[in-house]
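Removed from the display is one protein chain of the complex; every other protein chain stays in position.
Think of it as A, B and C in the order they're written, each chain with its own count starting at 1.
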Amino acid sequence: MSTNPSKSSVDKFTFGLWTVGWQARDPFGDATRPALDPVEIVTRLAELGAYGVTFHDDDLIPFGSDDKARAQHIDRFKKALAATGMKVPMATTNLFTHPVFKDGAFTSNDRGVRRFALRKVMRNLDLAAELGASTYVFWGGREGAEYDGAKDVRTALDRFREGMNTLTSYCKERGYALRFAIEPKPNEPRGDILLPTIGHALAFIDTLEHKEMVGLNPEVGHEQMAGLNFVHGIAQALWHKKLFHIDLNGQRGIKYDQDLVFGHGDLLNAFFLVDLLETAGYDGPRHFDYKPSRTEDLAGVWVSAAANMRMYRLLRERAAKFRQDPEVQAAMRDARLPELAQGTLGKGETIADLLRDKSAYETFDANAAGARGCGFVRLNQLAVEHVLGAR
Amino acid sequence: MSTNPSKSSVDKFTFGLWTVGWQARDPFGDATRPALDPVEIVTRLAELGAYGVTFHDDDLIPFGSDDKARAQHIDRFKKALAATGMKVPMATTNLFTHPVFKDGAFTSNDRGVRRFALRKVMRNLDLAAELGASTYVFWGGREGAEYDGAKDVRTALDRFREGMNTLTSYCKERGYALRFAIEPKPNEPRGDILLPTIGHALAFIDTLEHKEMVGLNPEVGHEQMAGLNFVHGIAQALWHKKLFHIDLNGQRGIKYDQDLVFGHGDLLNAFFLVDLLETAGYDGPRHFDYKPSRTEDLAGVWVSAAANMRMYRLLRERAAKFRQDPEVQAAMRDARLPELAQGTLGKGETIADLLRDKSAYETFDANAAGARGCGFVRLNQLAVEHVLGAR
Amino acid sequence: MSTNPSKSSVDKFTFGLWTVGWQARDPFGDATRPALDPVEIVTRLAELGAYGVTFHDDDLIPFGSDDKARAQHIDRFKKALAATGMKVPMATTNLFTHPVFKDGAFTSNDRGVRRFALRKVMRNLDLAAELGASTYVFWGGREGAEYDGAKDVRTALDRFREGMNTLTSYCKERGYALRFAIEPKPNEPRGDILLPTIGHALAFIDTLEHKEMVGLNPEVGHEQMAGLNFVHGIAQALWHKKLFHIDLNGQRGIKYDQDLVFGHGDLLNAFFLVDLLETAGYDGPRHFDYKPSRTEDLAGVWVSAAANMRMYRLLRERAAKFRQDPEVQAAMRDARLPELAQGTLGKGETIADLLRDKSAYETFDANAAGARGCGFVRLNQLAVEHVLGAR
Partner (left out) sequence: MSTNPSKSSVDKFTFGLWTVGWQARDPFGDATRPALDPVEIVTRLAELGAYGVTFHDDDLIPFGSDDKARAQHIDRFKKALAATGMKVPMATTNLFTHPVFKDGAFTSNDRGVRRFALRKVMRNLDLAAELGASTYVFWGGREGAEYDGAKDVRTALDRFREGMNTLTSYCKERGYALRFAIEPKPNEPRGDILLPTIGHALAFIDTLEHKEMVGLNPEVGHEQMAGLNFVHGIAQALWHKKLFHIDLNGQRGIKYDQDLVFGHGDLLNAFFLVDLLETAGYDGPRHFDYKPSRTEDLAGVWVSAAANMRMYRLLRERAAKFRQDPEVQAAMRDARLPELAQGTLGKGETIADLLRDKSAYETFDANAAGARGCGFVRLNQLAVEHVLGAR
């Protein structure tokens, strides 16, 4: 192995309890694996070199537990964290498994459900803060509809905003240092989910009361389920300074949510994603939100967990070499990538100046400019060869 | 016919010159129809009862025309407008046909192209203002990439923003009353287009200098090419007060851009779209941005143009009846749609109040709430029956 | 209501026990409805006017039941059938829920699983024959792979064929009058399923030992999950004389398997499907393989069941009127639909004759032929108006 697992704590590789802990129940099949104790998950992931774990409230504390049981679950978990040095950089709420959320949580047509959801989140925000998490994720998987008449989307967005505003206020009142991260998804389990993509969530955030507290937690597969380019989406999220967290996994095209190991889907896009995260200075966790395939036993679960980290490291190595390759650098210049960083208007140039510049329009040789090659295929071929370790 | 064509001017039905004027050249085939004179288009559409026409600069004035030829083209067009009473509520720029734009316009890696594009837009903004248009559309169909390494998306968004800011400033300087409307599209002709969906464009607009001047021109098929629910997208655009214009057409699923007649794609979604536009008080043009199929001759072109207007009217009738049907109203109440309009927190209720309310959490019967039926299928069946004219 | 429910027995509307009986467990959520007794399902569906029910072995007899329990389950079911007059035209095997089938049944890499699967099918073939079923469905939902290296597809097809040949032989040996119907699906629950479309299954059937015994059971949503036109697929299945059974439901584009009410997805395609089934003389059951949405309670379940039948009848009415409308008939002639039924070569015309016919090539005016309009948009608009009940 050319990568060193001991560097993993630097890598901030994290996993949800629900990922390796997934029992592999799917829409057509029963569980193929036993439940895993969160303590065991923490211990095993630590051994594999992970930096931390994340959780939904119900992953750690079964829905409906009384206060005493809750405290015991939390206590055992804290001891495991202390024993292993594992961090909890992120936590989130399960607002989707119980039937009460079948029409959504913050946007359920049923007001009682909406209130219950807010209280459920508040309770787990307390725990997240106590455990030192810095990010709190909101995946609104049940906020949506199957039928266009079953949900007034504008009204639902009002309620969604009210919910987010209430919860940021709650954190402010309590003095929690948490930032919120919305995780978009286009569909599944609802026919259409509200805030279906990175873009829709970014726009929504701009309407929030404490919008500076709220960013994104995009997931590879979720954007790819809409046929969107994940690298483009992450770039726009970074551009808006809203990439607060990220969910890495793999997806093979527009279909049901696959949650494969990172890199086991669109490998080229994964390469450019790692290149982007590393060069853009994203310093948050590399969080793997994947599912070990239903065909695997527990040994396979741990193999798959390790595979995620291995994929990230391998792609990071290749991305670094790609950037350093003089031929790549020349190809980037030929493709005029640096020229895009120049302002279209010159420094201090006014609109009147632009209008006076005959070379910009009147004498501009559009045919000649249109005939110049961009050299993109050559650049891409170089990238693919770096992915293949062929250079 | 149960609808009255004479009401068409009230309907603000508009068509692009490029729609009925499309010669039906496709990626695998040559034109099947002759070019149409813009004057003929104006005349024929007026006869069919349209309210107005829209145009790209190059639809009216061939690329590269000198000033004299340009003036003649414009003059003939104005006379046709005057003769028919047709309006020009919207205009736009062709930044995609000529090879010079093969890597984009505002975000081309080539700075000369970017400057040329700004000037080309400015020139047509003058004409749009002169013709009384109130909306100017930006479809950035060439702003994008096929290869993830060929475009630094963050830098490209900087340039895109610079372009938009320059052009809003230009309008302000000139005193034009134009509002801008960005038209998102996920792909085609580029592998991935920047600002691929309504959401991405909304988020982008929030970063603009004169953001109050900039909104959206969403197109049915463009969102559906990403598998997104167009009604949901329009609802979010309305919620952000950014639905400045709309492109109506039909698309049959995730594939190449089909530009069918409005309603000839996803009929149920079209029904709920009309319902939304009519009940939300959208008062802009109903603009048909479709293409008469390549199989049609000129007679078929005009039949297809009329079909768009007929579809809108028929769906509007059915949507009105749907809203008025007492059984539908009861089904909406049973589905708790009015309850979603109630605040989740009561008037004046504080977070502390919510936390004190034991009925919200401690004594809330989640199982009972989860067992209650939502009645969505019944409501949807009523809607479908109204679409079918069966009630 | 313009349709008469009392005609339902003529309509051969059938439902799977697993459809109305679905407890609404999905990949992200627990069951929202209680289990239904098969006897209750039979009784309620009979009251709604259904013609019959269908079942997987495990729907009726829980997996692992001993012979005595099995006999009791069957006995109760038979009594319910006798009491209601409901038929069982089709049965099938559950080869997907239990973990043993996690890598497939007939094509599991594990030979023991393959043998178990064959025996499980044989046992239920006995019951299907005893209950008078004429069709036995094979949905190979677990036959497939997530990873291209995890399954040798050619070898898997060998095993699939061996399985089908063994089972047709079994029926022949026993003298069962059953015909087999393969149900294709592209993905979910496996990443890629073998025999993913109508076409792949048709081709496979041609390689079977008793291929005359084996046909198809296509499902609306399954083909639409691959973006394919269901009407085209059914037409090709009919052309091959292999439409042995059909699963009607609704799907809104390329995404997870939605199993909506028939007609609640692509309404226009549903209209043309009913038109095809009715005009092609398909006389098998109209089998609804749908799922009442997870948001519905038991009352909503029965509403949704009735909605399927209502949709079929409404579309059948509209299709009949469409065919009878003189303007439609004229439009079909103008679109040259009858001309397609004429042989391209004349009666008795040889290749030599065709080569000698200068009008076919040498003097053929391709430009004139290319300029003639096809009139397809007008015809489609007429169809949509019939769907809308607007003619």
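Basically, a residue touches a chain if its C-beta (ideal position, glycine included) is under 8 Å from a C-beta of that chain, and two chains touch if they have at least 3 such contacts.
Here the structure is a predicted model, which is why all the values come from computation and not from measurement.
As a test of the contact rule: which chains in view would the missing one touch?
The omitted chain makes contact with A, B, C across the full complex.
Looking at the whole complex, which of B:Y147, B:W239 or B:Y361 touches the chain that is not displayed?
B:Y147
Among B:T92, B:T107, B:T166 or B:N187, which residue is in touch with the absent chain?
Residue touching the chain left out of view: B:N187.
Which of these touches the unseen chain: B:F15, B:Y51, B:F77 or B:F101?
Hidden-chain contact among the options goes to B:F101.
List every residue of chain C that touches the chain not included in the displayed model.
Contacting residues on chain C, toward the hidden partner: 64, 98-103, 106-116, 118-120, 122-123, 145-159, 162-163, 166, 169-170, 173, 186-187, 191-192, 194-204, 206-207, 225-229, 231-233, 235-236, 238-240, 254, 268-269, 272, 275, 280, 332, 335-337, 339-345, 351, 354-355, 357, 360-361, 364, 366-367, 369-372, 374, 376-377, 379-380, 383.
Please output the residues of chain B touching the missing chain, sorted low to high.
24-32, 96-99, 101-103, 141-142, 146-147, 150, 186-189, 191, 225, 252, 254-258, 260, 264, 293-295
Since one chain isn't shown, list which residues of chain A touch it in the complete complex.
Touch set of chain A with respect to the missing chain: 2, 32, 224, 227, 252-255, 261, 263-264, 266-268, 292-293, 295-300, 303-304, 307, 310-311, 314-315, 318, 370-378, 380-381, 384-385, 387-390.
By definition in this document, only the chains that are shown with their structure count from here on.
Chain B-chain C contact: same residues or different, taking over half shared as same?
Chain B vs chain C: same; shared/all numbers exceeds half.
Averaged over CA atoms, how far is the centre of chain A from the centre of chain B? Could you give it in whole Å?
Distance between chain centres, rounded to whole Å: 30 Å.
As a quick test, compute the distance in whole Å between the mean CA positions of chain B and chain C.
37
So which bits of chain A are touching at least two other chains?
Within chain A, residues 98-99, 101-103, 146-147, 150, 186-187, 191, 225, 254 contact more than one other chain.
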